[in-house]
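Every protein chain but one is kept in place in this view of the complex.
Naming follows writing order (A and B), and every chain is counted from residue 1.
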Amino acid sequence: MSTPLVTAEHTGLRGMLRSASGGRSILRRNPALVVGGVLVLVMGLVAVFSNQIAPYDPIAQDWNNILQAPNAQHLLGTDNFGRDVLSRIISATPLDLQVGVLSVLFPFLIGIVVGMLSGYYGGIVDNVIMRLVDVVIAFPFMVLIIAIIAVMGPGLQNAVIAITVASWIIYARIIRGEILVAKNLEYVMAAKTLGYGNLRIMAIHILPNVITPAIVFAAVDVVLNILVASSLGFLGLGVQPPQAEWGALISSGRGFMTTGWWISTFPGIAIVIAGVGFALLADGLADLLRPGGFKS
Amino acid sequence: MRRFNYIVVRLLQLIPVALGITIVLFFLIRSIPGDPAQIRLGIHATAEAVANLRARMGLDQPLWTQYLFFLRDLASLDLGNSFMYDSPVGQLIGQRFPITLFLVFYATVISVVLTVPMAIWSALRKDRLADQMIRGGFVLALGMPQFWVGILLLMIFSVRIGIFPVSGYGDTFADHFYYLFLPAFTLGLSQAAMLVRSLRSDVIDVLGADYVDFARAKGLRERMVLMKHILRNALIPTVTILGLNVGYLVGGTVVVERVFAIPGMGMLMLDAIFARDYAVVQGATLVFAGIVVIINIATDLTYSFLDPRVTL
Partner (left out) sequence: MHFVAPQVIVKAVDGVSFSIRSRETFGLVGESGSGKTVTCRSILRLIHPPGEIVAGSIRYQNRELQNRELLTMPGSDFDRIRGREISMIFQDPMTALNPVLRIGNQILETLSKDDKASRQERTERAIQLMKMVGIPAPERRLREFPHQFSGGMRQRVMIAIALSRGPHLLLADEPTTAIDVTIQDQILKLLMRLQRELGMSMLFVTHDLGIVAQTCDTVAVMYAGRIVEQAATMTLFKAPHHPYTLGLIASVPSARSAGERLQPIPGSPPNLAHVPEGCRFHPRCAYASDECRQGEFPLREISPEHLSACIKDVR
């Protein structure tokens, strides 16, 4: 017998398997969902009760207290008209959240219907819709929105319309892609064999199974829309004065970079908090809605 | 030869998209209340000039004939006149276009320089502290509006510390890199915030790939495994995402040019909007769409060079 070339002895090689069970609290299992949800909830409450929460009248000018740095009376300082920055940020909250959420709602609905038709029927319908998608995608997102607003005029309603025109395509693409896969699966075939109508198959059998990625993207999309809405406000193409809006607030501080850094800085932090809230919510939703439950 | 065919087919596929873009622009500007000839020439044009243009645009003809006239003008690179600057729109865009294009490429380079090492580091340290910090940091960056980041950078680096100029883009090519650093960084950061997530998960996929283990099994040093096998394969999806997001990046130049007072296409378009100089708005929008389309083709080509499996 020759001597061994290799001798292997494994007394312990272990791997970790993640287990979805275990009865831990939801905070431990899906902290992104909890933290994101809480941030969004708090933002929502601030929006609803903005008039009650704001410590000062957001448009009241106080010429004795202009350009005050953050202090005990004015936690986030005052602007060049002596208006309380914190109160102005709070009073702008409902508006920005509104644009963010509304301009998700319409593209979501339109995109789902169009994407379903495109994916389910295929052929010429699909071809025409997809060429339309190609055309819309060729325009830079922000440029298309600005061009539409240039024609229609600024304002809350037009901002929502412009964002809708520019962003329905993403939902349509997501849903189309999912349907292309789903329509050849057995449960859809089965429904067809049973002679169900196309509409019924699409709405009852396919949609609930393919809508998850669209919902997850919608949460991310709220972040993008809040950024777009505030950018429009910054450019002077959004909601018009005297309505306070986060982007417009930041813009108003541009002339005071040396004398009042707080005027531009704090409204931006409000946007970041809202953005992070919805981004985490999207992450958490993705985890929650994914079958099997855990991310890599 | 195969690559040549690929390019030809890609260009052919472009025709319907290009037509679609012109249709959208044609109707967008037509939907403005008022006389299109007057709009195109501006409010100060003489009645005679307006009448001439009315005839040339065929405003008494059916809509599709008018659209053909519009295409004819486009084909001869006639985008109309700007009353605000009192010069042809094409000429104005010609002056502003290079600045914006430079900004777009500069920002792309910065976003890649930020994204690739961060995503790889994050993937290699998956679920550890570095990974959590990087991902957390970029979630934060995702929520930051570009114009706000730009203003903060201006406040800190230009106003307080004074190491960067407050506005403008410099005179020489080398100057551009210096003057446009903060604007390009602003754009690159928000782009990176979108890229890091997906590149990280791509790298994680590549790290678990059999060919990476096989490269190790045959005795390749870890550094070579990373450079040659992991990086190269992870770059392929990165190029794709870069291409998909280019519309977002190009759109961002409008905002960032405003913040840093850079006289590019975005600035031109915004000024034109406030002056109701619609010929300029139309021309600028058209060129912006052109930039995106061309970059998308460039992306496809790069992709076909990086991944030998790509065929049509």
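Worth a mention:
Throughout what follows, a residue touches a chain if its C-beta (ideal position, glycine included) is under 8 Å from a C-beta of that chain, and two chains touch if they have at least 3 such contacts.
Quick caveat: nothing in here was measured; it's all calculated off a predicted structure.
Remark: the omitted chain is touched by one listed residue; of B:L74, B:V159, B:I236 or B:A275 this is B:I236. Annotation: of A:V6, A:A72, A:I124 or A:L194, A:V6 touches the absent chain (contact as defined above).
The omitted chain makes contact with chain B at the following residues, 126-127, 131-132, 135-136, 139, 207-211, 213-222, 224, 228-229, 232-233, 236, 306-309.
Although one chain is not displayed, chain A still touches it through residues 1-19, 22, 24, 28-29, 31-32, 280, 283, 294-295.
As a convention for this text, only the chains that are shown with their structure count from here on.
Averaging Cα coordinates per chain places chain A and chain B 22 Å apart. Within the complex formed with chain A, the residues of chain B that make contact are 16-17, 20-21, 23-24, 28-29, 31-32, 139-140, 142-148, 151-152, 154-155, 159, 201, 204, 246-252, 254-255, 258, 266, 269-270, 273-274, 278, 281, 284-285, 288-289, 291-293, 296. Residue ranges of chain A in contact with chain B, taken from their complex: 131-132, 134-151, 223, 227, 230-231, 234-237, 247, 250-251, 253-254, 257-258, 261, 264-265, 267-268, 271-276, 278-280, 296.
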